[in-house]
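Shown next, in structure tokens, is the structure this report addresses.
Only one protein chain is missing; all other protein chains are in place.
For clarity, chains are labelled A and B in written order, and residue numbers in each chain start from 1.
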Amino acid sequence: MGLSQVAVLASAQTELRPAWRDAQHIDLISSVVTNVFKGTGLTLDDVDFVIDSGSDVLDGRSISNCGFLGALGAHHKEEARVEEDGLWGALYGVNKIRSGASQIGLIVAYSKPSESDIDLYWASMVEPFYQRPVGFGQKAALGIQAQRYLAAHGIKDDALAAIVAKRWADAAANSKASIGEVPDSAAVLAGAEAAWPLTELMISRPLDGAVAVLIGSGDVARRTGRPPVFITGMGTSMETHALAERTENKLDSVANAARMALGKAGWDSAAAADVIETSGSSVIGELLTFEGLGLAAEGKGADVASSDKINRSGGALPADPIMATGLVRLAEAAKQLSAPVKAGAAAPSKAIVHGTGGVAMQTNCVFTLEV
Amino acid sequence: MFYAPDTAPIDLPTFKSTISLPYTLTPGRAAGVFLAEMPNRRIVGARFADGTVIAPAQDFSPRDGEEPTELVQAPETGELTGFTRVNGVVLGLVRLDGCRNSFVHRILADLDQVKVGQRVAVQWAAGDEGTSILAIEGFVPAADAAVGEVKPLVGAAEPLGVINYAMALHYDHAYGPYYGRMFDELKENGVVMGVRGSNADEALLPPREIDDITHKRTGTWKACADTGTIRACSLINVEVYGQTRQVPYAYAEIVLDGASTKMIHVIEIDDLETAKQQIKPGARVRAVWTTGERRGAVSDIERFEVIEG
């Protein structure tokens, strides 16, 4: 049975800022929904469905999609809320198009963590009887994950700091994130303790922002006049809620998700990718992701961290618009695949995109893209 | 982003909002027994068919969802398998002796005294923490602690059916240029202002940059009257948690003169039977403004009242 091919047609992002004080959620959302059509020859009228990712807890309203439907451009269309990173919204949208039921979908993800207490967002995510009362949450989980990894593999703090500094420099050069002064390694190390052994800059920085990605069937993609970026594989996997019961020093769910995606795409290895965009919740989470993807051996994630294929946009460490981060990675990777290359340079043709969710990256999602 | 004419960002503070409510959460059997045993200073674990034990007890194995065969009493000693420090508090994973998993809790020691593999022992809280896991204050380093063993749970307490819980979430919502100007006009001039729809003279309330229906840019600002027509209404006679008004009163969706979309507000009523006749779709209403200082909020209008005749 021939299922449709699905391609990324276009994307739009707001600037990702520590605080969008002069804009509301609907302003950020309607801005990307307006801009995503530029240059595609398509309009909102051509869109069959809208899938959105946001968090009621971050937004401060229940069923928050319900209040944002107009801004989302969803009026009188099919709409769905995936309360997970927007990359899972894209996964839904791809299935919908592959089934043949629809041709064009709009995937939107956003958040404004500046309006809420981010620690409460994470605290409310752990079960309320054992973990929540003792103060266990995202920071503690990332800290323990890092402590174990560093102890097991003898990695030094300054190696981590160098990776973080590179991400910030790359984000300043290549992303929509508001960066300001780029920290050097010393500044990363000198930062306040977030969760020992991690300093503040070693965990991902929550930012406000929105992203929209327009996806369409292969037929539509070929008509829009740009080289289509096809989504050829997808996978996701969720691990146990209990951090202590997850495999130590591994993200099994990244490996599972990658296996699913690579299998669908028919790739032997993620190393075939020319572009890799990941969403590490901490610098250690990034290294574990590279290892889970099979880009590096266990404990050797730092060896590939400086590769110019990886996180050219800076990744999630300098810019984590929670709920939107993975979809931003998809947008960035698709842009890198379709951007013109300098004369003589080899054009990239394959990309890996990674998104994450949950405390200490409990759930992970991997896409393969090809031009 | 682009703004309608005359819409400059107004430097307002954020809008403070709190969502706060009580809960009665059911822990389930395993956690219910565990918490019920906290005042007895016993740590409850769960044993699976293969003989392995986890603590604290769970109704389902974190590995594969398997249900335990029995609840057991876990020892108060174990070893540290991982740790961190957040906001000055050391948190760690403790594998209790005889257990296969680790327990998340506070480690009552300075970071430089803490290392993976060291022996630790429970420190019970001095005060009465009731049936909370905080009856365990944390774990303390105990280099010489003997290796404890898992024992049968003799005379287990009945599981707690519910625990009381409270959640409070605090928000600082941005006004943005549109709500900013609307609430500024309300406060300074006592006027409700909207922006015209993308292809209409009537104003959208609340105002926004993009028309919900057409997804096109909205038009210019427009002052609406403080009179209007009820589009839909109901008579509230039920008391619920968090209600801000005394029942009975009317919930009304009102279209102000000059606007096309609704404003939600209340109308005072004396009794239900009279209100059924007087307060209905199509009835004309006027705003009753606060007699106090206007704050730049919907509540600057205290209520609406039906215009007689």
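Rule of thumb we're sticking to: contacts are C-beta pairs under 8 Å (C-beta built on N, C-alpha and C of every residue); 3 or more make two chains touch, one makes a residue touch a chain.
Note that in this section contacts and distances are computed from a predicted model.
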| item | value |
| --- | --- |
| Per UniProt, the name of the complex member that is left out, chosen from "Error-prone repair protein ImuA", "Carbohydrate ABC transporter permease", "Lipid II isoglutaminyl synthase (glutamine-hydrolyzing) subunit GatD" or "Propanoyl-CoA acyltransferase" | "Propanoyl-CoA acyltransferase" |
| Hidden-chain contact residue, picked from the options A:R21, A:K96, A:K112 or A:K335 | A:K96 |
| Selected residue (touches chain absent from view) among B:V94, B:I107, B:I136 or B:L235 | B:L235 |
| Omitted-chain contact residue, chosen from A:A109, A:L142, A:A165 or A:A242 | A:A242 |
| On subunit A, residues whose C-beta touches the chain left out of the figure | 1, 3-4, 55-57, 60-63, 65-67, 69-70, 74-84, 88, 91-92, 94-101, 121, 124-128, 234-242, 252-253, 256, 260, 357-359, 362-363 |
| Where the missing chain touches subunit B, by residue | 15, 17, 19, 21-29, 31, 58-66, 159, 161-162, 165, 167, 171, 173, 175, 179, 183, 197, 200, 202, 204, 206, 212-213, 231-238, 240-245, 251-253, 260-266, 272, 276, 280-282, 297-299 |
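Following the convention adopted for this analysis, only the chains that are shown with their structure count from here on.
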| item | value |
| --- | --- |
| For the subunit B and subunit A complex, residues of the former touching the latter | 1, 9, 14, 17, 19, 25, 27, 31, 34-35, 56, 62-63, 81-87, 89, 91-93, 101-106, 111, 116, 132-134, 163, 165, 167, 169-180, 208-213, 215 |
| Residue ranges of subunit A in contact with subunit B within the complex | 14, 19-24, 26-27, 30-31, 33-34, 44, 57, 60, 69-71, 73, 75, 112, 114-117, 120, 124, 128-131, 133-137, 139-140, 142-144, 146-148, 151, 193-198, 240-245 |
